[in-house]
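Starting off with a structure, shown below.
Shown here: the complex without one of its protein chains, the others still in place.
Per-chain residue numbering starts at 1, and chain names A, B and C are given in the order in which the chains are listed.
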Amino acid sequence: MLDKLKKQVYLANMELVKKKLIIETFGNVSGIDREKQIVAIKLSGVDYDTLRPDDVVLVDLNSGEVIEGDMRPSSDTKTHLVLYKSFSEIQGVVHTHSAYATSWAQAQRPIPCLGTTHADYSPAEIPCTGVMEDDAIEGDYEKETGYQIISTFRQKKYDYQYTPMVLVASHGPFTWGESPAKAVYHSNVLEYLAKMAYRTLRINNNVGSLKKNLIDKHFYRKHGENAYYGQE
Amino acid sequence: MLDKLKKQVYLANMELVKKKLIIETFGNVSGIDREKQIVAIKLSGVDYDTLRPDDVVLVDLNSGEVIEGDMRPSSDTKTHLVLYKSFSEIQGVVHTHSAYATSWAQAQRPIPCLGTTHADYSPAEIPCTGVMEDDAIEGDYEKETGYQIISTFRQKKYDYQYTPMVLVASHGPFTWGESPAKAVYHSNVLEYLAKMAYRTLRINNNVGSLKKNLIDKHFYRKHGENAYYGQE
Amino acid sequence: MLDKLKKQVYLANMELVKKKLIIETFGNVSGIDREKQIVAIKLSGVDYDTLRPDDVVLVDLNSGEVIEGDMRPSSDTKTHLVLYKSFSEIQGVVHTHSAYATSWAQAQRPIPCLGTTHADYSPAEIPCTGVMEDDAIEGDYEKETGYQIISTFRQKKYDYQYTPMVLVASHGPFTWGESPAKAVYHSNVLEYLAKMAYRTLRINNNVGSLKKNLIDKHFYRKHGENAYYGQE
Partner (left out) sequence: MLDKLKKQVYLANMELVKKKLIIETFGNVSGIDREKQIVAIKLSGVDYDTLRPDDVVLVDLNSGEVIEGDMRPSSDTKTHLVLYKSFSEIQGVVHTHSAYATSWAQAQRPIPCLGTTHADYSPAEIPCTGVMEDDAIEGDYEKETGYQIISTFRQKKYDYQYTPMVLVASHGPFTWGESPAKAVYHSNVLEYLAKMAYRTLRINNNVGSLKKNLIDKHFYRKHGENAYYGQE
């Protein structure tokens, strides 16, 4: 059942290893079949060195129940489900502990837009959620993590399709996209932006965000109806 | 004799190379047969590029004497033996000079718990011993290194099973676990935590430790009877 | 047509991957046939993982029109064309977002000449353009990027043959050379200089530029009629 989706999710997980975005078991990729309302996600605690296509399980989008077999899905599954429900256009979600992005998350700081590389992928900073409140931590923690992300985008009035990435304070990054592979691509881009922003501020701590019109120039070279980057 | 243990120790040593935790000869892994009270450990000064399964020797847990052959075990053997004797549940010990963890040790600073990645592996900071006293340096140095580790855990009331890693001031990290492979795994995790803590404090030097309830949430997702990470 | 040039450009693009100067689609290499006034350049938005020799298109130096087929050339093509027109001796141009060089560009700082490695390749700092004016951003942006580079060299009285590299503020580096391969070589050298300058200033923020006579000594060991580096 949904073998194609499972394979996509498996391959996207393996891509995380190739791009050096994870070590050991630190991350997970999921994909969704919107029509069937089923999410495919990596098993919990499985080492990437030995990951097999069968280590992807199917979960019901609404109930969160495992549909096939009796293996546990990633412990972050509920966060993925909240994102799929709120961000209605996304088809893939990735969570990593990639080192630079996680360092920004641990520093509880958004990544400012310091250059055109960033503006190519997001017209805004990469937002960082607040630190979670005590009752949320002690409640349905993974679901609350998802709610925090949604609420951060809502408060800041950021568009999840324009800024396909976020930092969860003290935790790490989540990214999404129009496929599991595209979500992994965004994780790779985010790590690169996080690395360059880190170094930029070491060289010149006073540099400000990119000018609004330069951000727009780059963002709309790649997005929207006047885009002229890539092939048609 | 104890060929299986020797092979485990050999493979765990090779894993240090694969995970880029050592260069040249800078590190050693050991494993123990608790029933026979025998420790298997890498030879002293052997280059990892040419390491063979036979480069692991057997040492008596209590006397420290080599049991087979006449090759010298790692110069850090006595430190390993002290750890095996005091931390009664561990089955493997690793010492590396991995670059980020050693930099924290050289800075004589414990690694604060700045994020959930850290909390997944230890509910406390990664402690750093004090600088060794003169008489200990001039005495049985490697044994004293072990005593320092034990005493650091005792003074801080940390649990060696919860925090399977330590920094020896001005020297470098030691880690342990329920097998030689698990101890290597902890060395890899420690290096990653050390790298992210380094960068986090460059971005925001004022960020404090993770909140106690968030530490507990993550630690007990993975440890203890209510754990729900991984497969049963 | 111009198959040899296209192959050179293809190989030079692949070299960027090998030297780890790019991730994903972040960069482009071009080469020129000066006699025919035709530039060969990578297609826009093509992933380096799947790049084939046919992913290089021919563009007219003067009109910027694509000569063969209907695929879009790199979105930075106009910048390349301006450089070819103004820097009459160059045969290859490279644009990357290599992480250290881009961090200096984002910091809006030229890279000072802090050592002999730098002086081996440029007798001056690596200049950084100013931030682009609003009307230029909203005008013919990629062409203006080229004009900024030219104008920076003119104002600072730097020689493009002596300093084959530049940082475009908030954007990233461009390099050039007597062939596409040589331009890639200069991108690799630039990234290395940027990395070492970054670290040097962390260790000693007060270190000044290399003495003029030491710069000249190194630069003229490799360049001009008294050069004695390399083979004749």
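In this text, a residue touches a chain if its C-beta (ideal position, glycine included) is under 8 Å from a C-beta of that chain, and two chains touch if they have at least 3 such contacts.
Everything quoted here is computed from the prediction, not taken from an experiment.
S.K.: Which displayed chains does the hidden chain touch?
M.R.: Every shown chain touched by the left-out chain: B, C.
S.K.: Out of B:Lys6, B:His97 or B:His186, which is the one that touches the chain we can't see?
M.R.: For the chain that is not drawn, the touching residue is B:His97.
S.K.: Of the residues B:Ser86, B:Gln106 or B:Ser209, I need the one that contacts the missing chain.
M.R.: Going through B:Ser86, B:Gln106 or B:Ser209 one by one, B:Gln106 is the residue touching the chain not shown.
S.K.: In the full complex, which of B:Gly31, B:Gly92, B:Gly115 or B:Gly172 touches the chain missing from this view?
M.R.: Considering all chains, including the one not shown, the answer is B:Gly172.
S.K.: Touching the absent chain in the whole complex: find that residue among B:Lys4, B:Arg72, B:Lys156 or B:Lys212.
M.R.: B:Arg72
S.K.: So which bits of chain B touch the chain we can't see?
M.R.: 23-24, 26, 43-46, 71-72, 75, 97, 99-100, 102-109, 131-132, 134, 137-138, 141, 170-172, 198, 201-202
S.K.: Tell me, which residues in chain C touch the chain that this view leaves out?
M.R.: 19, 114-117, 185, 188-189, 192, 195-197, 199-204, 207, 210-211, 213-214, 217, 221, 228-232
By definition in this document, only the chains that are shown with their structure count from here on.
S.K.: Thinking of each chain as a vertex joined to the chains it touches, would you call that graph a line, ring, star, complete, or other?
M.R.: line
S.K.: Please list the single chain whose C-alpha centre lies closest to the global protein C-alpha centre.
M.R.: Given all protein C-alpha atoms shown, the central chain works out to be A.
S.K.: Please compute the C-alpha centroid of chain B, do the same for chain C, then give the distance between them in whole Å.
M.R.: 46
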